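Worksheet for the structure shown next.
Of the protein chains in this complex, one is absent; all others appear in place.
Take a look at subunit A:
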Amino acid sequence: MSDTHIDIEYTAKLARINLTDEEKEKLSGQLDSIIGYVEKLEELDTNGVEPTAHPHPVYNVWQEDEVKGELSTEEALKNAPAQRENMVIVPKVVD
């Protein structure tokens, strides 16, 4: 188990979710154990190893600019809890 503790209130705020006290306690424990698991990696000596986000040195993966494939509007909006005029309804947010 790690000594690092996650700031659960801050994390919930960034994710725009509200948590009950029970949920906070439960999720704090779970997230702490995930962090602890990942921290095992710090035991490795990585001096001289260049950081990378990819296991294989592959570059320049792309496609030419040709249109293919789409999703029907109906399919695309299937997961939306509410819709109007083929658009997703969300609470009034101004940013």
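Just a few scattered comments:
By our rule, a residue touches a chain if its C-beta (ideal position, glycine included) is under 8 Å from a C-beta of that chain, and two chains touch if they have at least 3 such contacts; residues count from 1.
Assume contacts and distances are computed from a predicted model.
Chosen from "Sugar ABC transporter permease YjfF", "AIM24 family protein", "Rod shape determining protein RodA" or "Aspartyl/glutamyl-tRNA(Asn/Gln) amidotransferase subunit B", the protein name that UniProt gives for the omitted chain reads "Aspartyl/glutamyl-tRNA(Asn/Gln) amidotransferase subunit B".
By the touch rule set out above, subunit A reaches the unshown chain at residues 14-16, 53-54, 58-71, 73, 76-77, 79, 84-95.
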